[in-house]
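With one protein chain removed, the remaining protein chains of the complex are shown where they sit.
This part shows chain A:
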Amino acid sequence: MIPKAFWNYFLTINLFNFPASALVAISGLQWFPISFCTFGLGMGLLAYHTFYKQQYYFYYNLGYTRTRLAVMVFICNLVIAIPLIILLSL
């Protein structure tokens, strides 16, 4: 089971990821789910590092390293993106 604390991180990252990926989607809707796992996610991580760097200690104390958090967000975003990619390719 994924702990509640992780979802707080996940939501904050994707709060930045979503608009970045929406911008990418201007060139074609099919790019949204791809950006959601790649470029947009990178933007989200960069924004978190810029604006909320100190909050990483919140997660460190729970045993999460930065890498582990990023991988977990990537996997969750992939789970969201794959059905979207399939849906948009129909």
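To be clear about the criterion, contacts are C-beta pairs under 8 Å (C-beta built on N, C-alpha and C of every residue); 3 or more make two chains touch, one makes a residue touch a chain; residues count from 1.
Criterion: contacts and distances are computed from a predicted model.
S.K.: The complex lacks one chain in this depiction; which UniProt name from "Chemotaxis protein CheX", "NADH-quinone oxidoreductase subunit E", "ABC transporter ATP-binding protein" or "1-acyl-sn-glycerol-3-phosphate acyltransferase" does that chain carry?
M.R.: For the chain missing from the view, the UniProt record says "ABC transporter ATP-binding protein".
S.K.: Suppose we count only contacts with the excluded chain; which residues of chain A make the list?
M.R.: 3-5, 8, 12, 52, 54-58, 60-65, 68
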